[in-house]
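Dropping the structure in here first, questions after.
Every protein chain except one is present and positioned as in the full complex.
Moving on, here comes subunit A:
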Amino acid sequence: MTQTAPPSPAPNAPAPTARRAGRSRFGGILRLRELPVAFALIVLVVVTYAANPLFLSPQGTKDLLLNSTIMIILAVGQAIVIITRNVDLSVGSILGLVAFGTGSLFATFPGIPIPVVFLIGLAFGMLLGAINGLLVTIAKVPALVITLGTLYIYRGLSNAWAGGTQYFADDRPEAFGNLSVDTFLGFPVITLLALAVVVIVAVVMAGTRGGRDLYAIGSDPDAAKLFGIPVGRRVFTAFAVNGLLAGLAGVLYASRFNSVGATTGNGLELDVVAAAVVGGVAIFGGSGSVVGAALGAVLLTTITSALAAMRVDKFWQQAIVGVLILAAIIIDRVASLRTARRLRISEARDV
């Protein structure tokens, strides 16, 4: 319901902080949207560690990071799209198509250089995302409907393409699989890649004209248009970038997991949206950050491992994820109500 409230300033927007000059910097930090999810993540890790010290053993940490890598990349891409008040439900299917494509590239052209595979995967993902973007911007139909359609179409294509075929770890070069085994300074290589993605996208969203435009579009598309922002082009770019990131996730998926086939990435879309929402990205656009979305992704994947480490019945996991999503939405609501009240009070004072 952020649409009815006055657009709450994005957490890392420099302008509002400067305007509220009298306010302490500390208060600003306390209101950061990433804070509740970061706090929850820390509590979760600490409690689990106390219950089972093996949870943070080198191997345990590595598994945690590896498991969340793909989700982080997908959540960052999804956050970009959601901030513009759109949504992309087709990411699971894009990931599946690209992952299977990667597998078949290695199978058909043995000895193909790994960077080329990455480039092809990224381009393929971007193409699929661009199709979404074109349909959404040209037809002016809600993204929910369009991407629900492409979710089915892409999934059907990958079913038709893959059939019963599956590619296993033996089909790909050793070096490619090692990407998700080798570590650098204790971090798996592909996790570092994901972190680089988060940093780059976060800087672009916070500091560039195009990134700020996305927030403006999400807060009020009509006002953004009046203001002279090329709404169609920006939204199209958001979808294309999301597709590109889903493509990257697809290639990494092929590296990380033992087999890729027709069902790879099935049903992932709602988990990704959930990660972004848990990370404080408002579903109606205009607020939230990719860092929050990445934290949300880490939180959701860590819960799975934490429950296993605490020997909680694994069947509880999904219910807890559901409760977390609802909690995130309620926190979001409370925060936007408080922002609205604060704005009202400060405006009244100015008069």
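Following the convention adopted for this analysis, contacts are C-beta pairs under 8 Å (C-beta built on N, C-alpha and C of every residue); 3 or more make two chains touch, one makes a residue touch a chain; residues count from 1.
Throughout what follows, contacts and distances are computed from a predicted model.
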Name the absent chain as its UniProt record does, using one of the following: "MarR family transcriptional regulator", "Probable sugar-binding periplasmic protein", "FAD-linked oxidase" or "Autoinducer 2 import system permease protein LsrD".
"Autoinducer 2 import system permease protein LsrD"
Candidates A:Leu41, A:Ile190 or A:Ala262 - the one touching the absent chain:
A:Ala262
Specify the residue from the set A:Met126, A:Ile146 or A:Ile229 that touches the hidden chain.
A:Ile146
Among A:Leu56, A:Ile120 or A:Leu157, contact with the omitted chain is made only by A:Leu157
Looking at A:Ala51, A:Ile114, A:Leu127 or A:Ile320, which residue reaches the missing chain?
A:Ile320
Among A:Leu56, A:Ala123, A:Ile283 or A:Leu343, which residue is in contact with the omitted chain in the full complex?
A:Ile283
By the contact criterion defined above, which parts of subunit A meet the unshown chain? Give residue numbers in ascending order.
1, 87, 89, 135, 139-142, 144-146, 148-157, 159-160, 163, 262, 267, 270, 273-274, 277, 283-284, 313, 315-323, 325-326, 329-330, 333
